[in-house]
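What you see is the complex with one protein chain gone and the rest in place.
And then subunit A:
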Amino acid sequence: MFHIFCPHCGEYREEEEFHAKGEAHIARPLDPDACSDEEWGEFLYFRKNPRGIHHELWVHAAGCRKFFNITRNTQTYEILEVYKLGETPSVVAE
């Protein structure tokens, strides 16, 4: 089980209250009509699956129902950082 710090509630809660929402920082193309099929396909379907540091989007589903990002090591499961949407992560893969 993860023990996750919710940056909106300001305290640690059990993983049970959260849902993982996949990779973070996926920007929707500003002009979808001008996208090539490949670009749109990349945006919709293709995700990173790194071994090591990964930025993920999570939602505090049973609590404040707000979204936030987690930087997590997929190998050790260690949560390295929690930050709100729009903020820049300080821990990044080299």
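One rule holds for everything that comes next: contacts are C-beta pairs under 8 Å (C-beta built on N, C-alpha and C of every residue); 3 or more make two chains touch, one makes a residue touch a chain; residues count from 1.
The rule we apply is simple: contacts and distances are computed from a predicted model.
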item	value
UniProt protein name of the chain not shown, from "sn-glycerol-3-phosphate transport system permease protein UgpE", "Phosphoribosylformylglycinamidine synthase subunit PurS", "Methylamine utilisation protein MauE domain-containing protein" or "Sarcosine oxidase subunit gamma"	"Sarcosine oxidase subunit gamma"
Touching residues (missing chain, whole complex) on subunit A	8-11, 13-14, 16-17, 62-66
